[in-house]
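The structure that follows is given in the form of structure tokens.
Only one protein chain is missing; all other protein chains are in place.
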Amino acid sequence: MDPATAETLAGAVETRPQMPAPLPPDERSAPLRDRILAAVALYPEPRSALIPALRLAQEEYGWLSTEAFEQVADATGFTPALCKSVASFYDMYRLHPAGAHEICVCTNISCALVGAGETLREFSRELGIEPGSTTADGRFTLRTVECYGGCGWGPVVSVDERYHEPFGPDRVRPLLDELRGQPG
Amino acid sequence: MATVETNTVTLTINGREITVPKGFSVVEAAAEAGLEIPVFCYEPRLGAGIGACRMCLCEIEGIPKLQTACTTPAADGMVVDSHSARAREGQDAVLEFLLLNHPLDCPVCDKGGECPLQDLTFRYGPGVTRMTLPKRTHDKPIPVSPLITLDRERCILCWRCTRFSEEVSGDMQLVAEHRGANSIITTFEGRPYTNEFSGNVTELCPVGALTSSPYRFLARPWEIQNIPTVCGACAIGCNTSATIREDRVTRVLSRNHPEVDEGWLCDKGRYAFGHLRSPERVTRNLIRGGRGLEAVSTTDVLDHVADRLRATVERFGPGSVAVLASGEQTNEEAHAWARLLDEALGGGVGVCGPEGGSWWSDLEPYAASISDLAGAGTIVVAGDADLGHRAPVLELWIRKAVGNGAGVFTVGPGATRLDTLRGATHVSAAPGTAHTALLEAAGGDGAPADALRGENAVLIWSGPMRSEVASVLAHVAHTSGCRVLRTPRAANEIGIAAAGLGTASPEAALELAESGTIKALVLLGADPVGDWHAGERWRNALARCFFALQVTGFQNDSSGWVTTIVPESQILEKDGTLVNLEGRVQRLRAAAKAPAGVSDGYAWAAELGSRLGVELPHDPPAAFADLAERRPAFAGLSWSGIGERAPLGERAPVGDAPAAPQVAPAAVPQTVVVGYRELMSGAAVDHTEALHFQRRRGIEIAYADAEALGVATGDRIQVTHDGHAVTGPALVQRGLRPGVVRLAARVPHVGPGAVAAVPAEAEDA
Partner (left out) sequence: MSETGRILLDFDGDRRNIHAYEQAGGYASLRSALGMEAADVVATVDTSGLRGRGGAGFPTGRKASFLPKGRTPAYLCVNADESEPGTFKDREIMLRNPHALIEGILIMSYAMSATSAFIYIRGEYRTEFEVLKRALEEAHSRGYVGRNVLGSGYDATIVLHRGAGAYICGEETALLTSLEGERGQPRSKPPFPAIAGLYAAPTLVNNVETLASVPFIVKMGGEAYAAVGTERSKGTRVFSLSGNVKRPGNYELPLTATLRDLIEGHGGGMPEGRTMKAIIPGGSSTPLLMPDQLDTGLDYESIAAAGSMAGSGAVVVIDDRTCMVQLALRVAEFYRHESCGKCTPCREGTKWGTDVVRRIEDGSARQGEVDLLLNVCDRILGKNLCPLGDAFAMPIASYVTHFREEFQRHIDEGGCPFVEQSPIASLYHDVSGVPA
């Protein structure tokens, strides 16, 4: 990393709020349908639960397969077509199977100005894949994303929906080593 | 008056001062004054404007930015200019953007010549495109169903089709996927668009993106003629335009009667014209002789029929002839046959359809109009079947009414599309008992009773009609003051009865035939053996008749038991009048020429009349005048007075209280099998291959029953009922009353039965 970038990053760390320890994952024992119905009960109109329901289905299946859409449609009373229409509008739903770990690199202006491109290239080199694809062993998916709201602490990278900031190219290798060491 | 003033606004558009009701948008106000503001996404049938395409950008005094006329409410003193340089620049920019990726393949596009994009580009558009980059490309035209083709390259993403699917028909099958410039119109993973209103999107699409597959490449706008007529596929009588090229119907479009169809058409009405040119159509006169059916000339068959009918009356006395009509005959045809029976055959029996009887006429004093639904406070729909199968477009009226705040009650075994409408209340009733439940609810003091007594309540019966049901409807209407929207099965049941043919019940006619009183049966389009209750008894009755004539478009289950078959002209080939379910007399105009060998139904009956010594008027207009003179229901009406958008006559006065209904308590068996007549049935659909995918396959089974059997949707199950067994894929319905099994059937029925899972191996064997 060039010294100027390092300096910028040091400044960022100073003002950054401390991240809390993550909460344990949501209760997943109830069947998907029941979890969806519980979401429906939160809203004055059942349709509002569609976006949470799609998220629940994605957590269940890993991605939104035909079956996942049919499940959501059945539980909410909408059609699979409508569910997919809604899901495909949003970036966070996966319409194709993804790797076990999803790595997203923010490439919007603030991150780009402080070296997101290098971080991205480093991931690309280490994983041997282009952004937007998944490694042959199905372990990693690499994606670029638009502004993550971590601009002052960039480059921002998220791994399985958890932010890591700032994330210079030097952090790529250790992260991958750690993830490779995990079961899954 | 002050009140008048507060309900209108006066504004200036392009220099013209216009006064319109409050609530109008600027586009509507302009249209009212005959001024054109260009639009793509705005379409009055879909409701208020959404401001998506931006084609209607206008300059409004006092507002710095250009505004969309389709979303701007007209306001007092507003000054709108849609021709100013800035407005023009806005419209030009929008058109340039729309054309960026448009293939400009007008010469090979079905929409060419009648395309809003083409027209508006010509009038408002940019001269040249400055787009030097490759255009967006998509897969070649893809079928979204056997009826509809989608060419995504031509799509301008105006959202009309998806709004229709989501908001008007509520099927939510034709949707947009992805976002921004990547947005596409699609169905779920390539599944066909199966909704009986699907064809409307081809009319809504302002470009050649969604087109009718049967019409593809068939005709160019300058080679065609559009004939205004009405649909005969059900009793709503939607107004249509039949597009004719070289004497053939090539497509059917809506002709928007705002009180009847509001511009919508179901796929049966739109596409079933395919049967007109079916190779299986009966085009020859056939007489059963020693060597089977033999073809004879029209003159010979007329002589033969006149001779046999005369002989019947001579041998068996007056009243020995019965005419069974399917309900698709015109008033004029019915009138001709009624006069033949009365004047030449010494009376006789007329039956109209398998549910025939006087029920619908009995309900006349309470009759609602279709447009009553628009202002209804409450709509109660009772019966065992989905209303969509009986009177499809009514469902769109109801959806719209609900959108405007009407309450809906459904009474029946559940799992109909209306049950799940926002705010609908479902009253569960075992099959065959919806009328009892209705009677009970109306007599009680619960919510349904209040609703029925409330302002502008409309009651609709959705299922086969019987005398017991009719008496309940009359009673409920009389006591609670609601109106009854009648739903006869076929296009002209009310008209045929009013024309004097057919207020007898099929059961009564059958008994007369079995007892030997009736010795000649004339089947006008009817197939009592295949389509009516007690088909086997009808078969025997036909076999025992002295003479049995069938006038039909297609051979069917009755054909083997008649002595004479005469080809029948079809509704799109007829001139005449029909009476729709609200009592509106509408004009049919012969659009297509019947195939060679097929005589016009009315002309043929008149010919027969002259052989039997009854001088019938020579053509339908004269017949109608005769009808108006002789039949009170048509009194005062004139052929020319009907016009292209027929008005509805005066409401009949409500009379004395009807007799109290007698309802027999019905024992409800553990498993009840309901067979209903689906919309996509009947000879016209049977002989239009492209419509078959629209049939609802599957046997509906309640969730609890499916669990008990261990079956899921798609698994094979077998239903036994009245000695018949039907196997098909299960369709598990959470809203269906437990114990109910429901499936499409030619002859509607309700009765005890059993259902079982079919093991996979058993199927293979």
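Residue numbering begins at 1 within each chain, and the chains themselves are lettered A and B in the order written.
Here is the rule we go by: a residue touches a chain if its C-beta (ideal position, glycine included) is under 8 Å from a C-beta of that chain, and two chains touch if they have at least 3 such contacts.
Model, not experiment: these values are computed from the prediction.
Interface note: of B:K22, B:R179, B:R277 or B:R315, the residue touching the hidden chain in the full complex is B:R179. Among B:I13, B:L66 or B:A504, the one in contact with the hidden chain is B:L66. Within the complete assembly, B:E96 is the residue of B:E32, B:D81, B:E96 or B:D557 that touches the hidden chain.
Not every partner is drawn; the one left out touches chain A at residues 3-4, 7-8, 11-12, 14-20, 22-23, 42-52, 54-55, 85-87, 89-93, 107-110, 112-118, 120-121, 145-154, 158, 161-163. Within the complete assembly, residues 49-55, 57, 65-66, 68, 71, 73, 90, 93-94, 96-98, 100-101, 130-133, 156-157, 159, 176, 178-183 of chain B touch the chain that is not shown.
The rule is simple: only the chains that are shown with their structure count from here on.
The mean-CA centres of chain A and chain B are about 49 angstrom from one another, to the nearest whole unit.
The part of chain B that touches chain A in the complex is made up of residues 162, 166, 171-179, 186-189, 191, 420. By the touch rule above, chain A contacts chain B in their complex via residues 66, 69, 77-82, 84-85, 88-89.
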